[in-house]
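A single protein chain has been omitted from the complex, and every remaining protein chain is retained in its original position.
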Amino acid sequence: MSDRLAEFRAFRERMNERILEAGNLEIKRFFALDTRTYEAGALPVRTKELLGLVASMVLRCDDCITYHVVRCKEEGVTDEELLETFSVALVVGGSIVIPHLRRAVDMLDRVNAGDLPAEAGQG
Amino acid sequence: MSDRLAEFRAFRERMNERILEAGNLEIKRFFALDTRTYEAGALPVRTKELLGLVASMVLRCDDCITYHVVRCKEEGVTDEELLETFSVALVVGGSIVIPHLRRAVDMLDRVNAGDLPAEAGQG
Amino acid sequence: MSDRLAEFRAFRERMNERILEAGNLEIKRFFALDTRTYEAGALPVRTKELLGLVASMVLRCDDCITYHVVRCKEEGVTDEELLETFSVALVVGGSIVIPHLRRAVDMLDRVNAGDLPAEAGQG
Amino acid sequence: MSDRLAEFRAFRERMNERILEAGNLEIKRFFALDTRTYEAGALPVRTKELLGLVASMVLRCDDCITYHVVRCKEEGVTDEELLETFSVALVVGGSIVIPHLRRAVDMLDRVNAGDLPAEAGQG
Amino acid sequence: MSDRLAEFRAFRERMNERILEAGNLEIKRFFALDTRTYEAGALPVRTKELLGLVASMVLRCDDCITYHVVRCKEEGVTDEELLETFSVALVVGGSIVIPHLRRAVDMLDRVNAGDLPAEAGQG
Partner (left out) sequence: MSDRLAEFRAFRERMNERILEAGNLEIKRFFALDTRTYEAGALPVRTKELLGLVASMVLRCDDCITYHVVRCKEEGVTDEELLETFSVALVVGGSIVIPHLRRAVDMLDRVNAGDLPAEAGQG
């Protein structure tokens, strides 16, 4: 796994744990609900992950994009499908999305080059 | 077709025509690209419409939501699938999405109650 | 109660009910969590309502602003305190907030002129 | 002047007056600063109005767009220049800008069809 | 004081000074107004800082969040009150806020572990 990806994961996991231990019930419930929302229902998991990805991209959140790119790859989404999802985000969200697109493709290359991370964490 | 839906369509079609006639090449190309982006590719049209819908919802654009809800229904998306798409938008975008969710469900009810509009226009 | 305020409430209540009956569990849980978040805790209800108001204002959601202005008045927040909350929203969010400020003050005048609505609904 | 434009102006002027009389000093200063920012400096007024217009458009604020379209026409900006400004907003902000573009062009047509409003107000 | 916090402060102070010396009157007035807005009025300083914090969080600005977390601690806000403020931001702004929540809690831990910075700067 690339250094940047590993660092991102370590920080996310450490802080998620720290936040869940902090004892605020609303935040804990939000995290549980967030996980639940991407589980299989009428729509399969991979479609839901694509939805999470495009939403993260138009809202321009690099960490969320990284998370959903990794999850999409875990669910077997192809690079071509990811690029089409990026194209929807780009057209809906405009050129302001381009810097995030650059980082998303860079992250995708890192994921493709290395091992897929094994666990699926929060947000 | 409900009055509100009919009014929305009429204004959209009239203004799209007006804008395309105004002679700005970049705007014309953007409109063409926008249409193209939702055509079948590695991802089927219905998945792309769901992507357009969730992006519109987290960016909180009622007209865009209405447009994609109509298109999703034309593509045979079920109400249950739409509700799951709404739930992703709600969790990603937060309670600020709720007023748009109310209007989206209201629009869905109007679409379900009436005839489906026949044409698929711009944006 | 002013017509605009009454209309807003009627639509909100009707659609909230419609949405909760639609059977999507994640949306139901989100609505429950949303209500819970404004209940008294380490911070009193009126501070939480002010937080909800300023967040709604910088995110520029008129329906959310209306809802929290009504709730703030129910909790005994003074007009002077509301204006200071508006001033924080204006300085943080910029002149783009001004049209929402105009509608917020108009809504505040309507609330002050009429009876306070009795119930506290969703979002 | 078209009805919609006249209504917009009347509400804006009435509420601006109401807000300035409400006695919150920070809000008053913000309004004064807002006016000042568009006065001639190193950049001429018409360039500053174009800047205000494109910023309003990517932030998707219809009232702000209407205000700046009117001001641009008062400053002698041509329709072709306005369309190019719209095209920058569209490419930067994406298809989510299209519904606002439709309303902006509609408003421009109303301004072109009628008398230009005489005064230049707040925000 | 942690390195990251110290670095943030040093850059902010150096650039604020640089900007105020640049001679643009509107920017100077905005900075003065920004400071003024958080001074005691009908609402106490600590409530205003909580308002600034929640607004910064839903608008997802890490530097602004850091600034207001530090100011809140200076004003004696407890960690429990901060967590409830975070929960309002999370529910209003959605899961897109989570990466900022992680960094906010990390920053809070750094502030709690070290000396509180003595000065209160701009924005």
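Lettered A, B, C, D and E in written order, each chain numbered from 1.
Going forward, contacts are C-beta pairs under 8 Å (C-beta built on N, C-alpha and C of every residue); 3 or more make two chains touch, one makes a residue touch a chain.
Source: prediction; values computed, not measured.
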Under the definition given at the start, what are the shown partners of the omitted chain? A, B, C, D, E
Out of D:L5, D:L59, D:I98 or D:V111, only one touches the absent chain, namely D:L59
For the full complex, which residue in D:L5, D:I19 or D:A89 touches the chain that was left out? D:A89
Could you list which residues of chain C touch the chain missing from the display? 58, 90-97
Missing-partner contacts on chain B, residue numbers: 25-26, 29-30, 33, 36-37
Write the list of chain E residues that the hidden chain touches. 11-12, 15-16, 18-19, 22-24, 26-27, 30-31, 34, 55-56, 59, 61-64, 122-123
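What we mean here is this: only the chains that are shown with their structure count from here on.
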Chains shared as neighbours by chain B and chain C? A, D, E
Which of the two pairs, B-D or C-E, is linked by more C-beta contacts? C-E
Interface numbering overlap (same over half, different under half) for chain B and chain E: same
Work out the mean Cα position per chain and let me know which chain is farthest from chain B. E
I'd like the Å distance between the centres of chain A and chain B, where a centre is the mean of that chain's Cα atoms. 24
Centroid distance [mean C-alpha coordinates] between chain D and chain A, Å: 38
At least two partner chains per residue is the criterion; list those residues in chain D. 26, 30, 90-91, 95-96
Chains as vertices, touching pairs as edges: which of line, ring, star, complete or other describes this one? complete
